[in-house]
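Encoded as structure tokens, the structure appears first; notes follow it.
Apart from one protein chain that is not included, each protein chain of the complex appears where it belongs.
As written, the chains take the letters A, B and C, and residue 1 is the first residue of each chain.
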Amino acid sequence: METFFAQLANGASTGALYGLLALALVFIFRATDVVNFAQGEMAMFSTYLGWSISRPLSLSWIPFLGVDRHLNLLTWRPEVFGLPLYLGSENDGLTRLGYLVVLVVTVAIAFVMGALIERLLIRPSEGKNLLNAVIVTLGIFAFLNSLANFRYGPVPQTYPAPFRGDAVDFGLFKMSQHSLFALVVAAVLMIAVYVFFQRTKLGLGVRAAALNPSASQLMGINTGRMLTLGWALAAAIGCVAGMLIAPALSGISPNLMFGILLYGFAAAVLGGLDSALGAVVGGIAVGVGQSMVVQYVGSQWSDIIAFGLIIAILMVRPTGLFGAPAVKKV
Amino acid sequence: MHQTAHYRDGVERFVPSPSEAVLLAALVLFCWKLYGGTENDAVAGLSSVVVVVVAWVVGVSLRAALNDMRWWLLLGFLVALIVPWLGANTFQVGVMSQVCVFALLIFGLNVVTGYTGQISLGHGALVGISAYIIAILSSNYGWNVFAAMTVGISVTTAFGFVLGIPALRLAGPYLAIATLAAALIFPPLLKLDTFEDYTGGIQGLHETRLSPPGPIESFLKEHAPSDAYQNDFQRRKFAEESYLYYISLAAGVVGLVTLWNLGRSRFGRAFVAVRDSEVAATSMGINVPLYKVTAFGISALYAGFAGAAFFLVIAFVAPESFDLVNLSINPLAYLVIGGLATTGGPVVGAFGYMWVPRVINKIATVSGDFDKLQGAMTGLLLIVVMTRLPQGVWGGVRRVNALSWQRLAGDSWAWAFQRSPLFWAGLALAAVVVVLIAQFIGTVWAVFALALLIVAPHDVWSGAGDVLRRLNPGWKRNASIQADVT
Amino acid sequence: MSRDRKPWYRTPWMAALFLAAFALPVLAVACGDDDDNTTTPTKAATTSAATTATGSATGSASASASATTDAKAQIDTIKGDTTGVTDKEVKIGSYVAKTGPASIYDDIEKGWNIYFDEVNKKGGIAGRQIKFIVDDDGYNPVNTVNVVKKLVEQDQVFTLFNGLGTPGGNAVLPYLKDAKVPSLFIASGDAKWGDQGSTIIGLQPDYVTEGTTLGKYMAQNYKGKKYGILFQNDDFGKEGRDGLKKGVGGALTLVDEETYEANAPDINAQATKLINAGAEVLGVFATPTQFAGALKYVKAQGKSVVWFSSAVTASSSTAKLAEGAMDGVFSAGYLPDPSDPDPIVQKVVQFFKDHGVANPNSFHLYSYMAAEHLERLLTVVGKNLNRESLIYALDNVAFQGDWKSTLLRQPSIVTKSDHKVIEYEWIQKWDEKAGKFQYPIGDIINSETTKR
Partner (left out) sequence: MAPMLEVRSVRAAYGPVVALREISIRVPERSIVTLLGANGAGKSTTLRVISGLMRPAAGAVIFDGLPIGGRPADWVVRQRIAHVPEGRQIFATLTVEENLRLGAYTRDDRAGIQDDMTRVFAYFPRLKERRRQVAGTLSGGEQQMLAMGRALMTRPRLLLLDEPSLGLAPLIVKDIFRIIQAVNEEDGVTILLVEQDARVALSVASYGYVLETGRVAVHATAAELKANETVRRSYLGY
């Protein structure tokens, strides 16, 4: 029984990572109808940007600031009148405020990156064959992967995580703080995405723009802006995913997402490409399924059964577990 | 985006947009950075300008010359026949054989994705099944290779029908991922302990390559070009590679002709009807499920032939050979680049599939700095082709085909003269700024920025034009062309 | 026509977007430049490390000259295939993975390029400049076939050197034998490279030897305990597993063996299964990221288990990724780690630092060792370089036990009947506090004693 729960917890932790990336895939599919093969690499690249801003920052090139030493955002301990402005510090000097700053800046960069990618690369192929946009995302995939390899080198680098203390003991199983954090973030993002699409006017506009651009324009929706927003937000979600995946998988490397992306796709499709809930549930289902196959069937069968099951489930439910049934277009 | 102007005669004409001008500038800059040594900067920069200008002129002339496609087909076939004597070495002949192999695979993808509109990412597994069955039968059981091929291709076709079953229920991305899952299951299956005795597990299976029958061998050896093939080993290789090349070529040509016929047959029209609207197709009396599964079956037939040819040419199968990117995703990408639902597109795609990585590798290894940027260059190429030529290379060729040389040349000149001196000054200034930025931010970011510039949509540049127009109200935008638009 | 609509690029939010786009590269350039791994050539002056390295190699060669005078004299008389060789230059080809999942090994190629640049600057070997033609195969055997055919048929290289990986090596094996092109010091630990004749040889100790070494140590020190094996589902993992089982014999009870695919994000489920099944000792044949992940995971679960890992994961960079969880882990090894304070090792590390490598890693040390082997061989052959004299020198002169690579413990030995170059492994243990490996623990094990 202990083994079962240990595998359950372990599968859920890995699955949360799949779910996070799947969430970004679902977001972009819902907002733009594009299956984005570059999602993983966009996440990887923005995570690398986060890595580079979390390194000691040389400020000596700003003469008037009078700073001629390195500033490390992660260990930055600002104080006002002796009162610490930072949240608790951790073993290797990381402060959570520093982490938060890095996170916010990185997500902002990813947001801009996503917007620019849509404007400059995806826009020209819009309104054509849907495969065109998919091939463009494949191009972005190759481009970003190679650029990261060129800029940062192929060797993995350690990545900061906000919670890295002892594992939390639930009695039946133990889970590392980081895994719990990832699960919580996945759940929060899932709810946020759901609320965005179902409860906000902007989300409704984004959905409408993806469904029928010209009718949306007649409703006063700037469809181009909606598509840009869709890519930007998906990139931001992907960036959060990347920043949680990197420390969970012992560091960041240009090939960080090779494995995750495929399982992320599987998770998104399993849950239904248009369902935020489906993405996270699908991710956890894939993760737990793999763990269970390893435990009770045999590890050689892990991929075979995982992907075989996905085909089988799709045959029964063609739009995934939580996806809306397809409307046949005449 | 191209600025395409519609003239009164209804012909769509190609007018280079400002972003294309920037593309040229970017190319010059890129070549300059690429070849840039300390002493030869000026020479290298100048020569790259010359190269770009020559390429531009050649391109304009080619458009005109490509007017009649039949001549090109005939010429192409004749050239294909003498490829072994054109190549400088056996390696190049071998690559041309593989062009035929992967053309077969891409033909198959074209049937299922191009004509019928069902995205399949599982074709790598089909090629693998075919190649593996042939390998197992011929090396483990000592079958005759051609007998093994018959079995391999038949079984693969059957598997194709099975792979088509999800297409009955699934659509779009769901089908893509389901077929992708099928491709992902294949390599771990090969490695299972249960099958290891047959499949050779991770070590894979070798096969001695097919050598030409005696008379053919001696003929080929005798007629090998003597300057390239001096010793006996090289001549033997020449005979072997040429023999395999002709077999692959024959398969490829048969594939091409059948694809061409298929495209115009009742089947082909039914496939297209299914792709365009299933409801409409049903109402026309087309049995949609039957045709969908048949499309997968036919496509698997091609993939089976590709697997057989793959086995002959590579003579080695291992689980790692059938990875997702190389045999499932890349062929699809190059199919779209070549041109979906056309006959010529897959041929262009197959050439691209084999030669683009080699050419890019050549460019990348000119300077040690760039060897890791091969992927970036490939990615950039995909993006540029897809955004500039949405119908693929073949679609682009078709489109410019109708235009005459004089008009095109005239347009280009007219375009150049319509720009004000201010425009050219601005362009020069922009080039200088880009160079300065490149110096300041370093190569990676320069490449990144250039990539963005190259694929930037037209209105980014016309936006810059708008700003200039504000400053210079007398300057009319494309005055004469606008007036022509009806 | 009125064109007074306000386009998107002139809206404030788009302006902000573009501003940010320009700020982004500047920001990224400003940060994180201090210690990345890019190898920008600094054109530093020639270093003492290279001088000593080449010096010692030639020195030991001349010292042993008397023992092999006959054989040495023989080399100059052999006639043979001189493809790729001129008086001024020798072309050497290699297939490596600059892209794809195995691109992590790219530093190896970078390393021997640096080494031979230095050799070339000093006049090359026997008056010939060493010219490398290196092609990327992305670790896909189909590509390897194409790349090797290109190197042999188009570039006409003299020999292949240090080609990466088993699948690729397998794919081109019959072709290279048929074409009679040597493929020297293949960068793969598959046991098969020991019995492919003289023209095709591996370099590092094979994975079976590695497994056996680990297994023997386990048998001596953990007798009667339960153990499990966790391995990558490829040649590396499977041979390691076979060796480990052989080394253990019946001394420990095998609980279970688990495998994983190379693209798996983590191997925690497998580790959990083995440990919960009662394994007290774990033998792991995995790649660094997955191994480090498993170490962290098991530590966080509060389980204690004795780890034994392959030399592939035995490096200070893996320890860094494991964030402290690698303390006390045993591994096999035959090459020191850059963290080793040994002055000889530090000299080599300094050599790479002087040539623009900010953080030399274990791949750089490996490349240095591989390059020394090639240099030794070419030096021994001398003026009369052709494929036959090369193979003759390889079998009879160059590695007769009188020459040792700077970084290795034992001389490399190659004879007509023995084509395994490095044949020993030691057991080492990572000491987190000291930040280095303790080694050798116990005896250095020779594969002569572990031959299949």
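One rule holds for everything that comes next: a residue touches a chain if its C-beta (ideal position, glycine included) is under 8 Å from a C-beta of that chain, and two chains touch if they have at least 3 such contacts.
These figures come from a predicted structure and were not determined experimentally.
Among the residues A:130, A:204, A:277 or A:315, only A:204 touches the chain that is left out of the figure. From the set A:104, A:172 or A:219, the residue in touch with the chain omitted from the display is A:219, counting the whole complex.
Although one chain is hidden here, its contacts on chain A can still be listed: residues 201, 204-205, 207-208, 211-212, 214-223, 324, 327.
Note that only the chains that are shown with their structure count from here on.
Note on connectivity: the fewest chain-to-chain touch steps from chain B to chain C number 1. Centroid analysis (C-alpha atoms only) places C farthest from chain B. Chain B and chain C have CA centres that are 35 Å apart.
With centres set at the average Cα position, the gap from chain A to chain B is 31 Å. Those residues of chain B in touch with two or more other chains are numbered 188, 191, 372, 374-375, 448, 460. Looking at chain A, one finds that residues 116, 119, 145-146, 149, 151, 262, 300, 302-303 touch two or more other chains.
Across the interface of their complex, chain B is touched by residues 1, 7-10, 25-26, 28-29, 98-100, 106, 113, 134-136, 138-143, 145-146, 149-150, 152-154, 166-167, 170-171, 173-174, 179-180, 233-235, 238, 261 of chain C.
Chain A makes touch with chain B in their complex at residues 29, 35, 116, 119-121, 123-125, 128-132, 135-136, 138-147, 149-151, 262, 265-266, 269, 273, 300-304, 307-308, 310-311, 314-315, 318-320, 326, 328-330.
Taken together, the chain B residues at the contact with chain C in this complex read 88-92, 94-95, 98, 188, 191, 201-204, 206, 208, 233, 237, 314-316, 318, 320-321, 323, 325-326, 358, 361, 365, 368, 371-372, 374-375, 441-442, 445, 448-449, 459-460, 463, 466, 482.
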